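Inspection log for the structure reproduced underneath, given as structure tokens.
Heads up, one of the protein chains got dropped from this complex, but the rest are sitting where they should.
Right, chain A next:
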Amino acid sequence: MLNKYPLWKYLLILLVLALGLLYAFPNLYPDDPALQLSTQKSTAIVDEQSLQKAKNALAEANIELKQAELTSAGGTLRFNSGEDQLAAKPVVAAALGEDFVTALNLVPTTPDWLSSLGAGPAKLGLDLRGGVHFLLEVDTPAALKQRLEVSASEMKAALRNERIRYRSVDVEDGILSIRFLKESDLDLAETLLKRDFSEYRYATQQDGSDFYLNVSFTEAAKKEIESYALQQNLTTLRNRVNELGVAEPLVQRQGSNRIVVELPGVQDTAAAKRIIGATANLEFHLEAGLDDKGADIETLAFRDGSGRTARLERDLIITGDSVSDASSSFDENGRPQVNINLDSKGGKQMSKVTRSAVGRNMAVVFIEHKSRSRFVEKDGKMEEVRRSYSEKGIISLATIQTTLGNSFRITGLDSPRESSELALLLRAGALAAPIYFVEERTIGPSLGAENIKLGVTSAQIGLLVVMLFMLVYYKVFGIFANISLALNIILLMACMSLLSATLTLPGIAGIVLTMGMAVDANVLIFSRIKEELANGTPSQQAIHSGFNRAFTTIFDANITTLLVAVILFAVGTGPVKGFAVTLSLGIITSMFTAIVVTRAQVNLVYGGRKNKKLYI
């Protein structure tokens, strides 16, 4: 029994360790607090000139800049401390103006040669870097209702076109019911609508002298609308988050009707929530003529609180969805205004309607979908009841002087903030369905920094304690185990970086816990070797069978723990997921280091010699 590894095995181990070191290395470089400059407009680009402007403003404000550079995504201004970074944000934003977006960010300081190999530091979770986490729920019933209402007006138009007479159209509880006086009208309508609106289910009903056609969604159509609403909302939220100018945001679907939004570095949650959750949209209506009346007229109040009202046609010309670009500025009197560009379809529609309506008034209506939740007691339990409603108000009512085309402006807004937020929302698009916040977590930057410090300190102390214990208890073999343990942590960090897994505070706890558990495999092996030696087995034989016999045990014990960690990953969210990640990666890497790397060291020191005394 010689206990020697062939040369290639040593080389392979060295190669793995070298790669581990290489990819774990960037974690030693601390991130720089930085400002990320970008632009959403085609008219403005981040170039040397704008960087110089920012530099000058910072010099004037006495804020020390570490480095300024142009990147593919825009520009980066690095600072020496978080305080400098926070102080610099308003200064730079003011210097560059509205066309540029400045976002707080942490930029890695990985040297170029490392990043060219794809190496970078592990991503930090929100609990370590600060930021906001939102969980939003898409109000799919509202999306269905909206769709039904749109269909209602389309169906009315279709019936009118075919001169089929109906009495009324109502939408209630997901059912659209059309009332007819004559059964023949009902039959005609049913044939027509079935042909033109195939996504619906139709049922007829007679009540006294009235005939009803009840229209509801088929299951397939319902699913499709729901998933469309979610998809559309995802896109809109991504646009809005981009407009907010957050570095490395996350907008992701979760389950069938939820969306996760994570904004690292954002501190002003009130503003973020206002933008993300806003369901504002615009509608353009013609003012109703004096002799128009009935169900096609809607009376709305002005938003300025003057109490004035106006009667508008229910039919709309276009909505905010047709807006291709919008920006805010001031009119000649210094009042806020929004300049709007329409896409080609919207522009055509607008000019078609306004051509025949010169001299009439056109109203711009601001619509906000809101929801109010109350807690009511039901069966002894408090239950949340949510009711959604829309608020409509007229922003402006102006005479159409000439045929309107692709671009025009609207005035009558309350404040510059309102005009710039409206412009932002119009640019980013409207939400297909209302959303509401079901979870929100904000972590301040100082808490994040403190969490990192606490995590790193406890990891260091933990490592020290375990290493001391192993050294005292197992002497020379303790050194082997300690080297393996250190390498295990390096490999674990390398894996985290390579997989770009997110490190959280519980994740650091997972690393610390792994240290305690990682030595377990070595303890198992060393106990076996000791047992063998106590039975009088020669040392080389003892080493060999110690490693061999402990293997099955280590394997079984670790696989079961790994299974549990995987389940934890599946059911956990956020920080808990981080724990599951480090725990499972730690189990895998510790099996390699504790078995293979420790064996290599033992072989290197003791292998090939006869009856040497083992210090264990």
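Remarks
Basically, contacts are C-beta pairs under 8 Å (C-beta built on N, C-alpha and C of every residue); 3 or more make two chains touch, one makes a residue touch a chain; residues count from 1.
Note that in this section contacts and distances are computed from a predicted model.
Remark: of the listed names "Teichoic acid ABC transporter ATP-binding protein", "Pimeloyl-CoA dehydrogenase large subunit", "Oxidoreductase" or "Protein-export membrane protein SecF", the one matching the undisplayed chain in UniProt is "Protein-export membrane protein SecF". Of the listed positions A:111, A:289 or A:444, the one in contact with the omitted chain in the full complex is A:444. Annotation: of A:174, A:516 or A:608, A:516 touches the absent chain (contact as defined above). The omitted chain makes contact with chain A at the following residues, 127, 135, 137, 267, 269-270, 273, 373-375, 382-384, 436-444, 446-447, 450-451, 454-455, 457-458, 461-462, 465-466, 469-470, 473, 505-506, 509, 512-513, 515-517, 519-520, 523-524, 527, 530-531, 534, 547-549, 551-553, 555-561, 563-565, 567-568, 570-573, 575-576, 579-580, 583, 595-596, 599.
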